[in-house]
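Complex shown without one protein chain; remaining protein chains in place.
For chain A:
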Amino acid sequence: MTTSKEKQIIHDQFKEKMDYDELLNCMRCGFCLPSCPTYIESGLKESHSPRGRIALMKAVVDGIIEPDEDVERTLELCLGCRACEPVCPSGVKYGHLLEEARDIINQNKKHSLPAKVIRKTVFEGLFPHPNRMKFATSLLGFYQRSGIQKIAQKSGVMRLFPETMATMEKVLPKAPTLKEMKNRPEFLEAYGKRNKRVAFFSGCLMDTMFLETNNATTKLLQLAGCDIVIPKQQTCCGALHGHSGEKASAKELAKRNIQAFEELEVDYIITNAGGCGAFLVDYDHLLNKDPEWRERAEAFATKIKDVSSILVEMNFFKKPLKLTPQVITYQDSCHLRNVQGTYFEPRTLLKSIEGVTYVEMKEADRCCGSAGIYNIVESEMSMQILDHKMVNAKATNAKTIVTANPGCLLQMKLGIEREGLSHSVRAIHIVDLLLEAVETASLTTSGNVINLNEDKNDIGLTS
């Protein structure tokens, strides 16, 4: 229950903080409706559409309705996929409105005790602390390697958890060891001729659970001719916080990141997770009311570039890339596509791989339902969206589904598992696949695999 006192405070803050011009900017044309997954999956309910949500936010400001449970519910059920933004002719910045509204509601509502504990642990205790992330991941690794996982799976104890979590547990990647995670160097030199100097945003999940993907990313960048700086002081991007109504923490993290990267004198800051990238690009908005930080945030934001984008810029697709013949399809990361506008680059890269038959999936740009922790907290809607996605994925007959964001990757793995296809279909991050293609190509041309771990002596590849 939201008490009437809470409602009053939320209403006041809506009046004070919501960007009213932006709310008015929505002319209610409805052009965004056909793009909204929750509108479609809810059976075309206006209350689960962008136009409806904006109207509700405005109505709260106008005092026409109270911010009751129903209003909160429609905002909660939004994926934050921002598919409504690029199609909006009026240019309404829906994502910013949503972020602000969620922040106001969350900060002024008393969560139940368990929810409070979980939120505090995740948002304050874990994600902002790289070392704790590493430790937690190593625990997972211990769980996976020690045999406990097998016992747990066999014993059926996982059935006690919600379905999404139980399946998720199966599809999590093999966690790296603590030692592997701690070995990250702060500087990597380009293979061959140096063309660019970039910084790498290593992320929190990406640098722990998906360490291998991060390693593949830096390798590709080196091959493309980039010197890479990886500042130690960087931290979690804050996207999870920002999207879950923890704006203050998100700002803190943003400031730490800006500081970590601002004196590096690099051409770009490279990301390999669509969700992080989009949040980093938005730092200037996040800090726009902070005179001390606004410009610094802008300078930071303009340097953000997704890995596939820089690879295309550096003509990586002209290098020898090869895979065993297979059909491949690509699932867009919503944030990479809708916020960063990067969608043709990954496709260009994939299509350039010899042996690959690229088949575009119907509605590849529609959210897969992962959306941060949405698939856990809104399991039902998430799985409905995922099932819909899998119908389209299967129709491509692809053996490989490529993604560009850890959340989407896990979600697609989840989808594959749910469909019982894990023996025949795989989901993979685009950089892992590209590295595989580099290796396969070098194997067939030179007859031996280049040991990419031996660093810069293997310059043959870049020529």
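As a convention for this text, a contact is a pair of C-beta atoms (placed from the backbone, for glycine too) under 8 Å apart; a residue touches a chain by one contact, two chains touch by 3 or more; residues count from 1.
Everything below uses one rule, namely that contacts and distances are computed from a predicted model.
Only one chain is not pictured, and the protein name UniProt records for it, out of "Acetolactate synthase small subunit", "Carbohydrate ABC transporter permease", "Glycolate oxidase subunit GlcD" or "OsmC family peroxiredoxin", is "Glycolate oxidase subunit GlcD". From the options A:N25, A:N106 or A:N288, the residue with contact to the unseen chain in the full assembly is A:N25. Although one chain is hidden here, its contacts on chain A can still be listed: residues 21, 24-31, 33-34, 43-47, 49, 51-52, 55-56, 59, 62, 64-66, 68, 70-71, 73-74, 88-91.
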